[in-house]
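For this view, one protein chain was removed and the others were kept in their places.
Our next item is chain A:
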């Protein structure tokens, strides 16, 4: 099952998301039944929120919630899950199908922009390569710089690097010296958080040069992999949760 989850944008940036599939604790989940699909392209329907009959909500807030709900639903259903990629047992969350749905892609960006536009963010750091797809549109809309965080030996100028662990071995992430300044307020963007190793490295890189990391933002979280715990005290915001 996939849970559709998004913090209410009127709340302040929170450290953790509520455990309900949410648009606020007033809504109770109703489980949607996955439709039968070819094994090469498994898709899951999102969990739907629906108001309990005993709750009283204003029409205005319910309409706003419904709009939010329907945007998240179409985003969730636009993501394709591919089993056994890159190796057996892994359910790969493919966002390229989301990019083919012009409305859902726009909604994805809008949901992030709505959250961050009034938070004085001066830097959006995007992690190579799928963070390059979501980061720049957000940066452009909120008037922030975009800083690519790259694999080794791709950035041409002087860099600082941070090593991080993989399942087997280590990898390295690099950022240009001088791209960010002490006191900059940063968002880190990637398409997905799994174990949190990559995001953790990005946080360290930015903090080493005196940047304040305000939040990490991803389209998808795989909660079973507990990546959220690897982010130190940094909050994480995601649109959709998936099965690992």
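Criterion: a contact is a pair of C-beta atoms (placed from the backbone, for glycine too) under 8 Å apart; a residue touches a chain by one contact, two chains touch by 3 or more; residues count from 1.
Simple rule for what comes next: contacts and distances are computed from a predicted model.
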Undisplayed chain, where the name is taken from the UniProt record, one of "AP complex subunit beta", "NADH dehydrogenase [ubiquinone] 1 alpha subcomplex subunit 1", "Auxin-responsive protein" or "adenine phosphoribosyltransferase": "adenine phosphoribosyltransferase"
Sole residue of A:64, A:99 or A:225 that reaches the chain not shown, by the stated touch rule: A:99
Candidates A:144, A:173 or A:186 - the one touching the absent chain: A:144
For chain A, residues in touch with the removed chain: 40-41, 80, 82, 85-86, 92, 94, 96, 99-102, 105-106, 109, 128-130, 132-134, 136-137, 139-140, 143-148, 150, 153-157, 176, 179
